[in-house]
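For this view, one protein chain was removed and the others were kept in their places.
For subunit A:
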Amino acid sequence: MILAAPPTHPGFLSPTGVEIAFLLVGLVTLGAAVVSVTTKQLVHAALWLVVALGGLAVEYLLLTAEFIAWVQVLIYVGSVVVLLLFGLMLTKAPIGRSPDADSGNRPVALAVAAAAAAALVWVVWDAFRKTWIELDGPAQGSTDVTGETLFRHWVLPFEALSVLLLAALVGAIVLSRKKPEGERD
């Protein structure tokens, strides 16, 4: 692309420390995600999801998006996974290995995912082969910067989002409220 890269960039054969760290954490994240979607033990799937989401938080840190990294830890690792675990318990998910965790269309799913992965990786690689991110200079996602942009330029979407969250909260309460006896919907 046009923005790319002053000629000082070293290329793939001499990666920087940040790149090596990103690669290693990325491998852990990807491995945890794969285990999370393939394991037969439902609770373990949720726990491996914690590893994957935490790895993504580290990736955000490496990309200098600090605020989003901590939001990721707070919301995903802190609350979404807890909600999922509660859901698993409330639906009486089996604790041990459950042989029917995968449905019958597993081969089709594998084929679709492999095809999508091949296509996406090829396109992305072809498009961004010669593009470098400049990570030097002040952090681009510090709380300072994020707060300023969020409350200076993105106030209206932010408020709309809080209305959406309120609606979701009310909806969840209404859905999960126990009906009185004899009344069925």
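Some notes on this structure:
Criterion: a contact is a pair of C-beta atoms (placed from the backbone, for glycine too) under 8 Å apart; a residue touches a chain by one contact, two chains touch by 3 or more; residues count from 1.
Just so it is clear, contacts and distances are computed from a predicted model.
Chain not shown in the complex: UniProt lists it as "NADH-quinone oxidoreductase subunit K", one of "Heme exporter protein D", "ABC transporter permease", "Acyl-CoA dehydrogenase" or "NADH-quinone oxidoreductase subunit K".
In the full complex, subunit A makes contact with the omitted chain through residues 3, 12, 15-16, 18-19, 22-23, 26, 29-30, 33-34, 36-37, 42, 45-46, 49, 52-53, 56, 59-60, 62-65, 67-68, 71-72, 75-76, 79-80, 83-84, 86-88, 90-91, 93, 100-106, 108-110, 112-114, 116-117, 120-121, 124-125, 128-129, 131-135, 140-141, 145-146, 149-150, 153-154, 157-158, 161, 164-165, 168-169, 171-172, 175-176.
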